[in-house]
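The structure under discussion appears below in the form of structure tokens.
For this view, one protein chain was removed and the others were kept in their places.
The chains carry the letters A and B, assigned in the order they are written, with residues numbered from 1 in each.
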Amino acid sequence: MGMEYLIVALIAFMFVAALVAVEARDLLSSVISLGAAGFALSVIDLLLGAPDLAITQVVVEVVALVLLVRVVLTRTDTSVTAPRDALRTAAVLLAGGVLLVAAFVAVGGAGTDGAMPPFGEPRLSDPAAAPVEPVSAEYLAKAPDETGAANAVMAILLDYRAYDTLGEATVIFVSILGLYAILRRVGRTSGAARAGKGGTAP
Amino acid sequence: MNDPGMSLIVKNTARLITGFIAVFGIYIALTGHISPGGGFAGGVILASAVVLVVLAFGREFAARLVTEPQCHGWDAAGAMGFLVVALLGYLVGGFFWNFLPTGRLGHLYSGGMIPVANLAILVKVGAGLAGAFIALALFHRTTQRREI
Partner (left out) sequence: MGITLYVLAFAVLLAGLYAVVAKKNIIKIIVGVLILDYAVNMMLVLVGYRSIDGQAGQAPILPGGAETGALAKSAVDPLPQAMVLTSIVIGLGLTALMVAMAIRLYEKYGTFDMNEIRRLRG
């Protein structure tokens, strides 16, 4: 049970890092504390029995940090001075209160019948919930034999639910295409900035 | 960031370890069905090798080494490879049917089409992110109005 306390401590650290990232005056500090939150999330993933996610989260975090630091570091407009917006902050806090109450009811605290399963007992297969088929217990039991892969998560991603992976490859493809389209210069040469030559040339 | 790249120590270190980073990424992608990792993590690690080259040697050198049309080509090839893996299943049963023999559990030759699909995803994610980073670096070069 000591591990759950460790997970609570790590999520609290991630919350503090997220608050620092949101409220810091200097943009570089806020980006770096976002990196700290990402690394804490990677350790949380490892403790919760998800090593695939830990590896992927670490490398994705590093690349995202490099991108964000490159954007922030070479611009001169890097300190935030806008006054606080009271109306929007109040709206977010109200939404937060509503969400917390809904979460409390869903988890089943203080006498309400929860919709989410208690922590540590996921609904792997629920024969009482017919006609919904039990899924995760079957995946765990049959994945090594049917697919031949020892990693059940990979077997789910690339054999049982491969269509979702095709969808995800499409999403990444489209977002990279969007990036190329945004950064393209139409009608102008991409050499040194020809400021004197005027606008676009057909 | 300055052109052409960083100091001599950084350049020599990058020369030594870029190959290892790329091989590590390919290893994590290929053994995704045995140990944690998979095609996505491997692809991002491979892209980070290209990021290291761009940061250490400057954008001009890196853009000549790994050109953008090359990245576009490999990106599209990875996506088409994944689709081919899916459509090949039609030969046997249906969409995405896993038809290669399952082999022995825990060995590299196991899992049917899963390592092949991991390889396609490695190529797609790696080339896509590398091309995106080079596009961002090259764009930055042409907007230097307030560079020191």
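The definition used in the following text is that a contact is a pair of C-beta atoms (placed from the backbone, for glycine too) under 8 Å apart; a residue touches a chain by one contact, two chains touch by 3 or more.
Note that this is a predicted model, so its numbers are computed, not measured.
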**Complete:** Across the whole complex, the chain not displayed is touched by subunit B residues 34-36, 38, 40, 44, 105-106, 125, 128-129, 132-133, 135-136, 139-140, 143
**Prompt:** So that we can see where the missing chain sits, which residues of subunit A does it touch?
**Reply:** 1, 3-4, 7-8, 11-12, 14-15, 18-19, 21-22, 27, 30-31, 34, 37-38, 41, 44-45, 48-53, 56-57, 60, 63-64, 67-68, 71-72, 75, 77, 80, 82, 84-85, 88-89, 91-92, 95-96, 99-100, 103-104, 107, 109, 116-122, 124, 135-137, 139-141, 143-145, 150-153, 156-157, 161, 164-165, 168, 171-172, 175-176, 178-179, 182-183
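Note that only the chains that are shown with their structure count from here on.
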**Prompt:** What whole-Å value do you get for the distance between subunit A and subunit B if each is reduced to the mean of its CA atoms?
**Reply:** 21
**Message:** Help me check something: in the complex, which residues belonging to subunit B touch subunit A?
**Reply:** 1, 28, 32-38, 40-41, 44-45, 47-48, 51, 55, 75, 79, 82-83, 86, 95-96, 98, 101-103, 105-106, 110-114, 117-118, 121, 124-125, 128-129, 131-133, 135-140, 142-147
**Item:** Complex interface listing, subunit A residues touching subunit B
**Value:** 51-52, 54-56, 59-60, 62-63, 66-67, 70, 73-76, 144, 146-151, 153-155, 157-159, 162-163, 165-166, 169-170, 172-173, 176, 179-180, 183, 185, 190-193
